[in-house]
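One chain of protein is taken out of this complex; the other chains stay put.
== subunit A ==
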Amino acid sequence: MCTHPPADEVRRLDKRFKKLDLDDSGELSVDEFMSLPELQQNPLVQRVIDIFDKDGNGEVDFNEFIEGVLQFSVRGTKEQRLRFAFRIYDMDNDGFISNGELFQVLKTMVGTNVEDVQLQQIVDKTIVSADTDGDGRVSYQEFCAVVGGLDFHKNMIVDV
């Protein structure tokens, strides 16, 4: 699936994991993530944690942590990053971004600063322009067609 990361990266991440795991349970809960001040002010933090949590048990164990973080490293592929970005919107993980899902994600990003009506207009416009097969929702291929053309994925690299 992915190449083996070098041992010192894994060790660093292991140390980081242990530092975040305040109750030493071996898994990171949402509260433990939220002890990071920078994450507390990031409106999308719940989505990021949900994507890390592959088995859906509400907590992130060490393997999920490593896999999640390494998607952002230099070693990650464009495909992985696109997938990650798609998953941010695709809240129920059914492979499609529906109108409702896009609205909800946008809502967390803008808070109360934009009227719902205006927000809905933005959502509708985006879906219409991206939805090439006319089924009213955005599939992964349609998403990549819009987003994949940019060099955005290079901006997604995090120094691990």
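In this text, contacts are C-beta pairs under 8 Å (C-beta built on N, C-alpha and C of every residue); 3 or more make two chains touch, one makes a residue touch a chain; residues count from 1.
Methods note: contacts and distances are computed from a predicted model.
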Which of "AP-3 complex subunit delta", "Phospholipid/glycerol acyltransferase domain-containing protein", "Pyruvate dehydrogenase E1 component subunit beta" or "Nagb/rpia/coa transferase-like superfamily protein" matches, in UniProt, the chain that is not displayed: "Phospholipid/glycerol acyltransferase domain-containing protein"
In subunit A, positions touching the absent partner: 7-8, 11-13, 15-16, 19-20, 33-34, 36-45, 47-48, 68-69, 72, 81, 84-85, 88-89, 105-106, 109-114, 118, 122, 125-126, 130, 138, 143, 146-147, 150, 152, 155-156, 158-160
